[in-house]
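Heads up, the thing below is written out as C-alpha cells.
Missing here: one protein chain of the complex. Every other protein chain is in place.
Naming follows writing order (A, B and C), and every chain is counted from residue 1.
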Amino acid sequence: MNPLLAALLRGLLAILCLLTAFAYTMVLERKVLGYFQLRWGPTKVGPWGMLQPLADAVKMVLKEDIRPAGIDRFIYALAPGISLFAALAIFAAVPIGPNAAVTDPPGGLLYVLALAALGVYGVSLGGWSSQSKYALLGSLRATAQMISYELAMGMAVLAVVVAAGTVSLTGVVQAQASIWFVLPEIVAFVIFLICATAEGNRAPFDLAEAESELVAGYHTEFTGLRFAMFVMAEYIDMIVLAVVGALLFLGGWRGPAPVPGFIWLLLKTGVLIFLQMWVRATFPRLRYDKLMDFGWKWLLPFAFLNLAGTAIIVALRG
Amino acid sequence: MGGLVKGLATTLKYLRRPRATVDYPAKERPYPERFRGLHILDRDAEGLERCVGCELCAAACPVHCITVEAAENPVGAPYSAGERYAWRYEIDLLRCIFCGYCEEACPEDAIQLTPRHDLLSNKREDFLVGKDWLTVPRQ
Amino acid sequence: MAETSTETMVLNMGPQHPSTHGVLRLIVEVDGETIVRCQPDIGFLHTGIEKQFETHTWQQAVTDSDRMDYLSPLTNNLGYVLAVERLLEIQVPPRCEAIRVLFCELSRVSSHLVWLGTSALELGAQSIFFYCFQAREAILDMFEATAGVRMNPSYMRVGGLMYDIPPQLPGMVARFLEELPRWLADFRALLDGNPIFRERVVGVGVLGREQALAYGVTGPSLRAAGVAWDVRKAYPYSGYERYEFGVPTRTDGDVWARYEVRMAEMEESGKIIRQAMAGMPDGAWKTDDRKVALPPREELHRSMEALIHHFKLVAQGFNVPAGAVYQPVEGPRGEIGFYVVSDGGAHPYRVRVRPPSFYNTAVLTRLLEGRLLADAVAIIASLDMVMGEVDR
Partner (left out) sequence: MITLTIDGKTVSVEPGTLLVEAARAAGRDIPVYCYHPKLAPAGACRMCLVEIEKMPKLQTACTTPVSEGMAVHTTTARVKEAQHGVLELLLINHPLDCPICDKGGECDLQDFTLRYGPPSSRFLDGKIHRKKALDCPPFLVIDEERCILCQRCVRYEDEILHERNIVLIERGSHMTIGTEGRDDYGGYYSGNNTELCPVGALTSRPYRFKSRPWDLKMTPTICTQCSLHCNVRADVRHGDLMRLMIHDNPQVDGGWLCDRGRYAIGDAKAAERLSHPLVRGGEVSWDIALAEVQNALEAGPVAGLGGGRLTNEAAAAFKQICGTVDWRVGRQTYARVPGVAEATPSDLSEADVIVLVDTCPMEEAPILDLRIRHHKRVIDVGPVPGMRVGPAERVVCAPDGVAEALRGLDLSAAKHPVVVWNGRGELVEAIRALGAPVLMVHEVANARGAHDAGLETEGDILAACAEGKIHTLWLAGANPLRSYPADVRAALEKVPVLIVSDLYPTEVTELATIVLPVAGPFERAGTFTNLGGLTQTAAAVVAPRGLSDERIFQRLRPAAQPAKDLPARRSFQGGNLLVRPHLWSGGGNTRFDRTLEAARTALATVRVHPSQGLAAGTHVMINDVHEAVVAVDPGLHPAVVVVPDRTFAGLGADARLRAVVPA
C-alpha cells in the first residue's frame, strides 16, 4: 500500500476516533458533573442519555447562524477552524500503542507542544474578530494565560525528555519500562496537569470564557456550528493532552499482560480526564492577576528547578 | 493545599449520595395536601355543583383572574342546591398567582386548589378555562 | 520612544448578565481589567408593587409584599402585616407569633443558602450551588407543606396566618435542624480552606464602618463592617425578645467578612428555629378579632354573624383607622421597613417600602472602583441584593 495513502487513512480513522471520543467525553463530563452535583446528567436521549451528542449535534446544526454586525468576517470564520484544526492535528503525532500512530516522527513531542500552542490563535482571533467587548476581554485573557502556561508546560515536559533521553513519544513510553515517570517526575507531572488544564481553558482556569464575569468570553458571539467547533476543540484538547499525559508520565500503554495495551492507555487517559472533571466540580475560578502570578511566580520557577534537578541527576548517573 | 484536598474529598462524598432529581413526567414526588395547584369546582354529596355563583372568589382574587356570572337555577333541573348557580365560571390561569385566596373566600367549599399542577399548551386560549374544565365529573 | 495612546472602555454589565442577580445594569468603565468607575443602573424590574398595594384590600396586599424580595417572601409578609396590625392596634396570639418567627428564620436560612450557592457559582465553584439548593429544598418543602406553595406563599395574614402549621411540620423541622450543621460543615469544607476562594474574597470589596453607615447599609453587610445592628435586637417584634440568639459581627468589612457573618447567621437562625419549635405555644393561631380575621369555616354554615363577617371581609375587606406607621423587620438582607398610611378605608392609602437591597446596591459605586472585573462579581454577590426588591 502507498504509505501516503495509508497515513491518510490512519489520519481519517484518528479523526473519527477523536470525534467519537469528544462526543462521549462530553456526555461523560455532564454525567460526572451531574453525579457530583446530586443530579443525573443527560438521561432522555437514548439509553442513559447516550445519544445526547447526536441531539446536540442536530441542535447545533439547526441553530440560527448569527454573524454580528461590524465583524472581521474572514477571521471570524477562520478562528474556530484554527482551534479545531490545532486540536485535531496534535493527535497525528501521538502514538496509542507501539507502532500505532498516524505518524510517529522522532521529534513527536516537539510537534505536540508546538500545535498545543497553536490553538490559542483560534481563541484570541475569534474573540478579537467578533466585535464584542466581552469577547475581546476573553481573548486577551486567553492569550496571556496560554503563553504563560506554555512555558511551564514546556519545562515540565522537558524534564521528562531529559529523563527519557528522547523526544519521541514512543521513546518516552519505552523509557518507562522500569518505572513510570509519575514517581520520579512527580513535580513535573503536577505542573503538567495544571498547565494542561489551563491550556484547555478548563476550570479553575477557564478565565477566557468565565461565565459569571464575561458572559461567555471569547465565544460570546458564536453560534451554531462555529460555536460547536470551539467546544470540540476544547474537549479534543483535553483528551489529547490527557493521552499525552498518560504517555509521558503513566507509562502509556504499558501494564500487566492479559489486558491489551490500548485498554491501559484508555484507562489512564480516563483517569486524567476524570481528574480534570473532579477539579472542575470542586474549585472556584482563579482571578486573572492571581492566575498570572501563579504561572510566572510559582509554576515556572518550580518547573525550571525540576528540570535542572532532573538534568543534574541524569548527568550524575550518566 | 490541604484545603484543596478537603474540597475534593467533599465533592467525592456527594458522588455517592442519592440523586435529588425526580424524573418528573415519569415519576412524581409526593405533594402535600395543602399544595396550591390547579383549581377544581367541587360537587356536593348529591352530585350538584357546590358553586352558587356568589362571586366572592372573584372579589377575593388579587389579580382579577376569575370571572363569574350567575343565574337562576332552572326549575326541576337545578345545577346547584340554592336558587342561584354560576352559568359562567372562568379562570385565566396565566394570570392566576395561586395565592389560594379564592379557596379561602368560598363559603361553599366549591373552588379548591388541588396538587395537580401540570399546565401545558401552545395556545393562550387554552389557559382560559371554563366551567366544563373546572367542574369535577359527576360520580 | 513611541507614545502609547491608552483609553478606557465602557462595559455594560447587565441588565442581562449571568451574575447581576436579576436585572441590574452596571455601567463599568474599565482600564484593561481594572474598573475605573462604576455606575449602577436600576429599575429594570420596576413593577409598581408599591402602587399595587393601593389597589388591593389590606388583606389582598399580602400577596404584593411576597413579590418584592422573592427569596424571603415571608419576611416581607411579616413586615407588612405587623405594620397593619399596629395601625389596627390588634395583638396576635403567642402561637401565631412563634410560627411567624419560625418561618421568618427558615426564610433567612433559605435566603442565605441561595446567596451562598449563587456567590460560589459566581466565583466558578459549581457543585456547592447545587448543594445549597438541595439544602434549601427542605425549607421549601416546609413552606409547601404549610402554606401550599414554595416560592410566594403569602402565608401570613393581617391578624394571623393562612392556616395553622400541619402536623408533619415538627418532624420536618427536627430533620432539617439535624441536617443543617452537616450542610454548613460541608460548605465550609468546600470554601473556607480553599486558597483560591480565599484569594478571591479576603481583602476584596472592603466596606468600612463609616461608609456603611453613611450609605444606610443594613443587615449582614453592616454587621460585617463591625456594627452590631439588628432590628430583632434593637426593636424586637413578634416576640423576638423571648429568643436567645447572637448577632454575629466581623470588623474587616470585606467579602470574606460578609461570608463569615452570613454563615454564622445561619447557625444562629438554627438556634431560633429550635427554640421556636420547642416552645411553640398551643392555642389560637390568628386573632380572635372577627372584624379583621375571617371566622372559622365550620361556622359559615350555621352562624349568620359568621357568614356576614366572612362575606364582607372577603368582598370589601376591613377598614383600618387613619394613620401612618413605620414597621421595620430584620430581613436576610437587612432592615425591611414598611411605611404604611391609611386614610381609614379598606385599601392602603400608601405603602412605601424601605428595601435593604436598594441601599446595599448604592454602595457598589464605591466598592467597585479600582477593583478588577473579576472582583465585581464577588462583591455584587457578597452584597446579596434582590432586584425585585430594589426596583419593586
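Quick note on the criterion: contacts are C-beta pairs under 8 Å (C-beta built on N, C-alpha and C of every residue); 3 or more make two chains touch, one makes a residue touch a chain.
Everything numeric here is computed off the predicted structure, so don't read it as measured data.
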{"item": "Among shown chains, those touching the left-out chain", "value": "B, C"}
{"item": "Contact partner of the left-out chain, one of B:A71, B:L94 or B:L119", "value": "B:A71"}
{"item": "Residue among B:G3, B:G37 or B:G82 that touches the chain left out of view", "value": "B:G82"}
{"item": "Listed residues B:G7, B:P62 or B:P107, member touching the removed chain", "value": "B:P107"}
{"item": "Contact with the hidden chain (one of C:I27, C:I90, C:V247 or C:L307)", "value": "C:L307"}
{"item": "Interface with the undisplayed chain - residues on chain C", "value": "289-291, 295, 299-309, 311-313, 315-316, 318"}
{"item": "Absent-chain interface as seen on chain B, which is shown", "value": "52-56, 58-59, 67, 69-72, 82-84, 107-108"}
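Here is the rule we go by: only the chains that are shown with their structure count from here on.
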{"item": "Contact-richer chain pair (by C-beta pairs counted) among A-C and A-B", "value": "A-C"}
{"item": "Interchain centroid distance [CA atoms averaged], chain B/chain C, Å", "value": "27"}
{"item": "Inter-centroid spacing, chain C versus chain A (mean Cα positions, whole Å)", "value": "44"}
{"item": "Set of chain C residues in contact with two or more other chains", "value": "127, 130-131, 134, 190-191, 194, 196"}
{"item": "Chain A, residues touching no fewer than two other chains", "value": "36-39, 281-283"}
{"item": "Chain A-facing residues of chain C, complex", "value": "9, 11, 17-19, 33, 120-127, 129-131, 134, 190-191, 194, 196-197, 199-200, 372-377"}
{"item": "Chain B-facing residues of chain A, complex", "value": "35-40, 43, 278-279, 281-283"}
{"item": "Chain C contact footprint on chain B (complex, rising order)", "value": "1-4, 6-7, 9-11, 13-14, 20, 31-36, 56, 59-60, 62, 97-101, 104-105, 107, 109, 113"}
